[in-house]
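What follows is an incomplete set of chains from the complex, kept in their original frame.
Order of writing sets the labels: A and B. Residues in every chain begin at 1.
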């Protein structure tokens, strides 16, 4: 780590959070933050991949590792986003992005997010050609080894999720409160030019912002309070989405603990005008939300009522993820306490 | 007509059309134009309603008369929007808005839209109180009489549509191409601060832009070509939508002629966080789209396949509206030819 940082001022960026970046309680949407993170990652990795002579390319987001929203950000605060490249494989770049909220009136600063993103350089001439990534220099040999380990781990995980991707959300007529059907939601969006990179494909950050929007509405419909994004599980971007496509983003609740809700979100793309290809699943992910009181304290969440066998199975799977994350976090805290 | 014009510069507005205002073929979305029209109307009517001493108010859109999109507008052109007040009743204001596209390279100008909007002044202190409108001065007596006739006609029509509003769009699983279920679409939108007036209610123009977005996706899904808005039937805004609400905008095709498609759009509001009130129908309307070739010529439209009795009935009703509009237009053209 720490190879670049200060040498690359352009990897630091600050922007004031506006009313449209936030919900009516003034909390900045998780999706706004995810979009800023991805833009910083896209810039630093595209710059790096073009730093040597040869074919020009655009870095496309392939994966975002699980990320937690450590503290809320509010309207009027400055979001400071910094990015650095921490590992390169032959065809991919790992970028570490940190987000800090800064209250410029009090000077208070808080870490909001630490995210790890993987990018792949696609040729500007032929979007289906993946170019080679110039290697970075490591200060210590173990940085490279640890990076390689992270690289291998995410590669395995990407293969796995590719299979899970077939599920569909069916509409429910006259659902009961707190059932899955009651809160499930979907939106359509026509992909415009500003949603896209130079290659004419949707920015990963734009997709994540829409996913957070749907997940947030599902969460709010379920508990009818002010809700905020607590974390996002690893997201893999298997398929590109072309300009002019219509994307359908749909979300359903899969699990509730006492104080959190897990929502599964699907992104389907329909390149209906200029392609022979039909509708396809482009991305899927799990978002976790918490419900907050007016004072910003976590509130209890109504339990999700599962009705079908599939819903019960998904609830158990969600519980598994919840317990695993909890265990991991406790292990980290113990480790930290020992140092 | 023509009472004001140059005396009220703020009722004139020009803006360059950007890629984000248009589809990928470069045609500006009908919704972009409807939003500009409504903003011009809101400014001129709010200004007028506050022109006398007394309680301050914000003019809220109550109704837009049927409007045709007479010629397409493109990226890079300037949209010139002008507005004037043409009639006032005790509690409402009629505004005439004209939109002209101007190619600032060639100097070519074309009338794009002529729209008539009705606004009602709501008290800034008490949003449920409708204030009185200062009367305008007419140059000729018949202007007032014609205005009064238009006022009475729209009042009747508003009562009628209020009853039609109960319908719901049900989802269809695995629909066949060119059926109603195949192209029907819906989106959800969380109402943010920039969508709202000073009173905290959604601008009519924001709602119309979302409606056009959904209708356009329905049309594109049906015929898989470049589509543009041809006209919008009268729209009545029966119910206000509050900041923080989630709105669901859904559209379904009701009728196709050889070269046009009619799409019915519903707007439902769910003020789920801060109100005891449940979901309600806020607006509904019919949009007509045409399909264009790459050269901008109208293309034949695949016929809509109706399956249920309701779909067949709606198709016949759509046909009725289509024939009525056609007859009206022919009568106008004959009248024009005689002068």
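In this section, contacts are C-beta pairs under 8 Å (C-beta built on N, C-alpha and C of every residue); 3 or more make two chains touch, one makes a residue touch a chain.
The structure presented is a predicted model; accordingly, all values stated were derived computationally and were not measured.
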item	value
Full count of same-sequence chains in the assembly - 2 placed in this view	3
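Note that only the chains that are shown with their structure count from here on.
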item	value
For subunit A placed onto subunit B, the superposition rotation in degrees, Cα atoms, nearest 5	180
Length of the line joining the C-alpha centres of subunit A and subunit B, rounded to whole Å	36
Parts of subunit A lying in touch with subunit B, wherever the complex brings them together	19-20, 23-24, 170-171, 173, 185-190, 192-194, 213-214, 216-217, 220-221, 224-226, 243-244, 246, 270, 272-273
